[in-house]
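With one protein chain held back, the other chains of the complex are shown just where they sit.
Order as written gives the chain letters A, B and C; numbering starts at 1 within each chain.
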Amino acid sequence: MLRLNRVWKTYRVGAFGTRELTAVRDVSLDVAPGEVVSLIGESGSGKTTIGRMVLRLNSVSQGRIEFDGTDVSTLRGRALKSYYRKVQGIFQDPYSSFNPIFKADRVFDMVRRQFFAGTPNATWHGKIEAALADVRLDPAQVLNKYPHQLSGGQLQRMLIARALLLDIKLLIADEIISMLDASTRIDVMNLLADLTSRGVGVLFVTHDLALGNYLSTTTVILRRGVIVEMGATDKVFANPQHPYSTHLLGSVPHLHKKWSQVEAELARHDARLGPCGYHAHMPGRCGMPPHDPDQPMLAEIEPGHVVGCSYDQPLG
Amino acid sequence: MGRYFGRKSIVYALTCIVAVTINWLVPRFMPGDPVLQMLISRGPDTNPEQTAVIMDYYNRLFGFDVPLWQQYLNYWGALFKGDLGVSVWLFPTPVADVVLRALPYTLGLLLPAILLSWFLGNKVGAMAARRKWLDNSVLPVGYVLTATPYMWLAILLAWSLGIVAGIFPTAGGYGFDLQPAVSWEFASSLAMHWFLPFLSLFLVAFGGWAIGMRNLVIYELESDYANYLAALGAPPRLIRRYAFRNAILPQVTGLALQLGVLVGGSILTEVVFAYPGLGNLVFQALLHRDFFLLQGVVLFIVIGVLVANFVIDVVYVLVDPRTRAGMQGVSA
Amino acid sequence: MTDTRPLKPITADARRAEIFRLALGNPKVIAGLVILATLLALGLAAPLLSGHGPSDYVGPRAEPPSADFWFGTTLFGQDVFVQFANGIRSTYVVGLLAGGIGALVGMTVGFVAGYRGGVVDEILSMITNVVLVLPAFAVLIILAAYVGIDSVVHQSVFIGAFSWPWVARAVRAQTFSLRSREFVDLARLTGVRPLTIIRTEIGPNMGSYLLLVFIVLFGGSILTAASLDFLGLGPPGQMSLGLMMNQALQSSALVLGIWWWFLPPGIGIVLIVGALYVTNIGLDDVFNPKLRKM
Partner (left out) sequence: MSLQVDGLRVRYRTLRGDVHALDGVTFEVADGEIMGLVGESGCGKTTLAKSLIRLDGRMQYVDGVVELDGVKLPIDDQHAMNRFRFTQISFVPQYAMSALNPIRKIGKMIAELLESRGFDYKSIQPELERRLDLVGLPRDVLRRYPIELSGGMKQRTVVVVSTLLDPSLLVADEATSALDVSNQKAVAETLVEFRDRRFVRSVIVVTHDISLGYQIADTIMVMYAGKQAEKAPAEVIVNSPRHPYTQALMSSLPEVGVRYEDRRLAGIPGSPPPLLNPPSGCRFRDRCPLAFDQCAEEPPFVEIATGHSVACWKAA
């Protein structure tokens, strides 16, 4: 459904764009219907930029983003609008996602004005109630209220409901629970997971490995704009190949295991791995990024599990 | 840092070109022959010989007979030679000479007024930020001062301290009966004539700086670094010093932005006190419809302000480490 | 992560009502508005107050204030009060018009530069910076002297044309930060056009700020106009407070002690501009609760 094919994003900085800053470097990945792909990375990894490029909020510098076979960057006018009917996004800060001076349900009105101008009132209200029911919100509690009267969790659910009003096929969720309280974030997570049973694909952007692990079918680990490892979530988490992946896994605070214990386990795992998983499959062709444009960035080490080269990439 | 100066230099170069171009262009908007019109407007031609000389001079200078682009280039060429034309009112003195003669008076007025008002205004504003009683008096006085037109405060001072109280003279740069000389008498006359125009310029500007600094310091005192220092038990003295240092930076930028206004203020003040500086020249040029003098003075003022602006930008780089560290824009 | 959440739930209707209530309960706002309204009423009533114009020679020369001539007469026997009232009126006209033009240009440039970014921003910012460092008053003198000013409207256009850069800068910065807010992204994802986003999403969030900007421009324009008038560069035949000072000074009113001639115009300007500033601080207190507790 969604396919990123060797996508780059470079920003021009400095007076008259004299310097270039690469935020995303040669990223390729797919999101299938009903699948949750989590993009995991620390700040500066390019994970948010990828989500924004898919949403057409940022332009693509090089490469293609295709949705159902169409190059997304060519969409204009009506075509773009029908793209947004199918692809929507939710962002990190729920309070900043709502215009603070208007009532929160204005996000629904905007959808109506842009996409359902002809829909009669009664039908529309029915639609809203159905969407709110899907995200387990009581209309009486959230309609006709201002954003600051609602909790972060309620606001994020309203945005999921907003996406449901359109018949979305793909949802970009960018750190959508990182600002929610522990007691409510898991419910929003579960709602996202429920979307997949409707056949919606989710691109789940997060810095939190535990959340990515909980939700996703496919995990993509990004570092400085480059995919270092990608594969089925259970494989990536059970058998991390790239030193950066193990480094991240070793930094996650667990509830029932101390860091020292996790580190020891990972050290044993690392000892079994060679110095560079990519090198083992592509001998003599190491180096980052590949100098040969035809050379793949990632090497497949087991079915559905690929890893990038780990040379020339000191950690920290 | 190179980036910072590169960008600033482009702005100044462009501004300079725009200013000169406006100066060159504007007279050409006037219908008919501006030189002739100006000469006619001076009234009955008492000296046809002089008129002929002037006509000849300007026709040669502007070369109304050559193509426009040539005229434009000629104008720049003359400018680079420091040739601002010839005053009609003070014929045949070159405008550049007239300007240079008046310049010391204006600088003598402006520089102390700007620097002192900036310095004291910032001091008093910072003090007001932490003393309630001072704040309650500085704030209203400051706002009244910034709301006061320069020329009216000048009139008020001239009338009250000059004419009613009779302490200070109210017109001229020095006594009418004196000739410029290196003597006590002349120096004291100079100082007496200088004081009131200086005071009125100083006061209006002072109000603005004091208010600005007060607000900035209050803002800085609530910043995270101030809170952190307070949490570590740093004495208020240190926190206030840091707040002051941080707040002074926008005030430096503010000084650059206010220069044009201050120069405008000095024009008005000089008019009130008939002070023999550039401002009075502007006024005399207007009165005598000597547009060449007017243009020359204004062009001189504009370029002077640009140069001063550039100097302030250099100073800013010296006082703000962030511009020097060259880290701006990396996070963008 | 802070403990401020319990303070949040104030309804926005209540907030708006509260702002209105605070504004009307704020002594600075009230004082400012009362002064402004009184002087405006005086200016509007100017033509009704007496049967003669501001330049008509109607009385004895240089007479101090009296029951017949409340503010006295000029050296030439003109009624200072009538001049003052007319001057007040043109002061308001210039302030509103020039302030309005400056605000309009500044906001347009600021909104477009801040929202579009990129090359558009680069060019607009360059233009803004050029006009910003140009000493506006000096350029205005040249323009006024050569091109001439034939009406208050004309004068306002000139003043407005040079007063906008700082507004553009400030609005650009604010737009820039608002543009990166997620509700703007969400509007884009709903397919709303850029101009509509500026108008319906970004603009309303800056409403109070734009009002404050306009007030400052209003005051600044008045001072500039008075300065031009004072140099004799105002619209001919139009009485203004600046022109009153010009005439008083030219007629040696200081030496002759005709204080009733040159005091009122200055007081008028200080009152109007000062009242604008006071209203501005008051509104700032209302809009910006952080300063409220000071």
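Basically, contacts are C-beta pairs under 8 Å (C-beta built on N, C-alpha and C of every residue); 3 or more make two chains touch, one makes a residue touch a chain.
All values reported here derive from a predicted model rather than from experimental measurement.
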Identified contact with the non-displayed chain, of A:24, A:53, A:90 or A:209: A:209
Touching residue (missing chain; options A:19, A:198 or A:258): A:258
Options A:82, A:114, A:184 or A:239, residue touching the unrepresented chain: A:184
Contact set of chain A toward the excluded chain (per top definition): 42-43, 151, 181-187, 189-190, 193, 207-211, 213-215, 233-234, 237, 247-256, 258-259, 316
Where the unshown chain meets chain B, residue by residue: 223-225, 227-235, 237-238, 242, 245-246, 249, 320-322, 325, 327
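We adopt the following convention: only the chains that are shown with their structure count from here on.
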Leading chain pair when contacts are tallied as C-beta pairs: B-C
Chain ID, smallest distance between chain and overall C-alpha centroids: C
Intercentroid distance (Cα basis), chain C paired with chain A, Å: 49
Rounded Å distance between chain A and chain B, as computed from the means of their C-alpha atoms: 56
Chain B and chain C, separation of their C-alpha mean positions in angstrom: 22
Residue ranges of chain A touching chain C (in the complex, touch as defined): 16, 52, 55-57, 80-81, 84, 88-89, 91-93, 96-103, 107, 110-111, 114-115, 146, 148-149, 159
Residue ranges of chain C touching chain A (in the complex, touch as defined): 8-12, 122, 181-183, 185-192, 201, 204-205, 207
Complex interface listing, chain B residues touching chain C: 10-12, 14-15, 18-19, 22-23, 26-27, 29-30, 143-144, 146-153, 155-156, 158-159, 162-163, 170, 218, 222, 256-257, 259-261, 263-264, 267-268, 271-272, 282-283, 286-287, 291, 294-295, 298, 301-302, 305-306, 309
